[in-house]
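In what follows, a structure is listed as structure tokens, so that the remarks can point back to it.
Subset of chains shown; positions unchanged.
Each chain gets a letter, A and B, in the order it is written, and its residues are counted from 1.
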Amino acid sequence: MSQQVAQEILTELESLRLIDPHTHINPLSAASETLADIMGYHYYTELAHSAGLAKDQIEEPGISPKEKVGRLVPWLATIENTAQYSWLLEMCQAFFDFTDDRITEDNWESLYDASLAKMQAPDWEQQVLEQSGLDQVYLTNDFDDPLTGFDTAFYVPCLRTDDLVFHLGRSEVRERLQQCTDVTPGSSASLKDALAKLFAHFTRNGVHACAISLPPSFAPRAVAAGTADAVVAKVFSGTELTESETDSLSCFVFWSLAEMCAEYKLPFDLMIGVNRRVFEAGVFQGQDLYDKRVSLIQYKALFNAFPQVTFPVSVLSETSNQELVSYSWIFPNVVTNGHWWYSNIPVFIENDTRARLQAVPKTKQIGYYSDMYKLEFALPKFAMYRRILSKVLAGDFVVDRGWSVEKAVELGELVLRGNVETIFGPA
Amino acid sequence: MSQQVAQEILTELESLRLIDPHTHINPLSAASETLADIMGYHYYTELAHSAGLAKDQIEEPGISPKEKVGRLVPWLATIENTAQYSWLLEMCQAFFDFTDDRITEDNWESLYDASLAKMQAPDWEQQVLEQSGLDQVYLTNDFDDPLTGFDTAFYVPCLRTDDLVFHLGRSEVRERLQQCTDVTPGSSASLKDALAKLFAHFTRNGVHACAISLPPSFAPRAVAAGTADAVVAKVFSGTELTESETDSLSCFVFWSLAEMCAEYKLPFDLMIGVNRRVFEAGVFQGQDLYDKRVSLIQYKALFNAFPQVTFPVSVLSETSNQELVSYSWIFPNVVTNGHWWYSNIPVFIENDTRARLQAVPKTKQIGYYSDMYKLEFALPKFAMYRRILSKVLAGDFVVDRGWSVEKAVELGELVLRGNVETIFGPA
């Protein structure tokens, strides 16, 4: 019975148009041009590398897109079990009329050619958006992004701040900041002025969120003005900071960003738990991992200090999901946000979704984002999520709690779409 | 097939009369007097606050019970997905003849009035107990509770010791201790004398357990007599302790309580993992959270030192459940105890129950307690647990292992009721 109900709910949810509230889309080149844009996604290159394909085969400079795909294809057999592969197959079937159930050394060239023909259509981007049912796509913008050349009402800017919080020690980051703000920070106040200019620029261009990814060790705190002045002056003089000074600077910038979010009424997306460059010989974007020993208690001071800022929180490890559920259940300004990266796998999505729907106010849950680099990925990723969501709604709500299908569908629509608009702003 | 078997098991388990081995019931005012007693439960006020209702709306001094309920009702729509809301609905349906499937701004007043009429019956407490099938309700008593004015054979005393272990630094706690024991501790020996008087008093009044909730950082250890003497003398002289002295005092008192449990043959309920006042602006009882980075290895010394004391252990985070299972599998004196607070949600109960039933001796598992503040909550909470337990027994035992329904029901009865009497004492 549960399976049939899940199917009913799924059918309803499939007709819903979507907003994708976190992606890495380049709005000037949003759709793929060749299959290499799709198979070059780090999920495939890192899995192929993990399965045995040499990094220099994957990243050899100057190889053509077709050559690159041709090198990856023989390794697809080793990862055909993965959820990631299932997205690839679903994209090929949905967008490129692929009808086989495996991409092999025998059929890939015809797939490559067929897909190329499709992608060369001048309206390919629009075709993908239409077929995917996307009403809006949120971006991940560098702080010095001019935000020009695209429709910011559709491709919604999001101010990504990792560089500001963690990399002001690099001269190129400081130069980028000085260049785009015309401020040369020498004190905590002038650094805040520079940050304010960024927020003003992004606000003028329809920004919907400020965002950052954070290592497991990070624990934000307010920094005393004197300390902040000293480390800002030191770093902008080009002097290298000690580890403790670097931490103070990170905390100061982070805290200042939260203040700006309060002032500019922006949600502050926290993506908690990633260690960068753990596997240094890994392929591009396939080097990061994590330490599950992180707790949201590290954000106690922040959540208490900024009741007026909404924090959509993503956690990298599924062992953090119950904390996220509990903190969202207690703190008005904490909301659950999607299923991030290593947790974006059916078994974790299912368990995490069940816990969130059972214990967090329904208005405080952003169900899903694709995290995609190319537009074609929204379709299979949201499809995966919708299937799991339908299964959970059917089992936990219709069967176990006697809800009507209609009521379950309403809840599904809320976490899939409604809350995105309430929390980040209307489409 | 599994669903049908679960239903058969559930029917059997529903006829079982219950003992609730951990509650916060005030035996002098056990049942609710108005719907505000039910909806004032922190599970609802904190969720409504989390969803957006201001704390001063909820806790405004002097508002009538009906006004309080009226302010909460509009927010129920935002939490109707939660398990907590499902308890509310089930209470209203079971006790107050409520037949709608939602409590809304349109129907709440008639519900309020109907429930008020019911609750004003002079035998309301007995009606609730009868309908809920409760044979005994364990309490949570302050150490200086006189334990008079109620039937301790039904409302079973339990000596709660958080104040003694963690708050002797507060003068009012020391005064309460001196007052109820007639001892003014000046040394470790005289403090133990005071504790012994508490145990004697509670024992005379039918106590069934000593209990405490513990922060994630706590790691009990024996404290050398000299150190103990020094910190006891210092704190009772009214001098503030250093952090390290406070820890020594906590460890000394805790260890002494374990010694008393050995002497007085009492189980020592450990509720492990809560951080108090994490969200300081939260509503009453809605401020506590946790840090999942806690391990039962912190209790190694304790479990080894007191083989003669049974420790029913509750863990706050579901990431601690496997440790609890493993420690109960190895240590004769460790038993699993219920599904506490943030883990008292179907998805966690289900996973945790499966693990416990699959790997811990069946005689060492206390299935469930309600943790309730008002009697009406036992019914929906035990109902939730029983449904999950039946599902697990059906799937893992009848279907997967070929057990008879009868044998599965026996196992269910043991964890629901039998073990409570074996571990804490007969009803």
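What we mean here is this: contacts are C-beta pairs under 8 Å (C-beta built on N, C-alpha and C of every residue); 3 or more make two chains touch, one makes a residue touch a chain.
Note that the coordinates shown come from a computational prediction; the quantities given were computed from them, not determined experimentally.
Within the whole complex of this structure, the shared sequence is present as 3 copies, and 2 of these are drawn in position.
In this section, only the chains that are shown with their structure count from here on.
Computed centre separation for the pair subunit A/subunit B is 39 angstrom, with centres defined by C-alpha atoms. Partner subunit A is touched in their complex by these residues of subunit B: 3, 46-47, 49-52, 78-84, 86, 101, 275, 278-282, 286-287, 289-293, 317-319, 342-343, 345-348, 351, 387.
Listing the residues of subunit A that touch subunit B in their complex gives 1, 293, 295-297, 300, 303-304, 307, 319-320, 322-323, 325-332, 351, 354-355, 357-364, 396-397, 400-403, 411.
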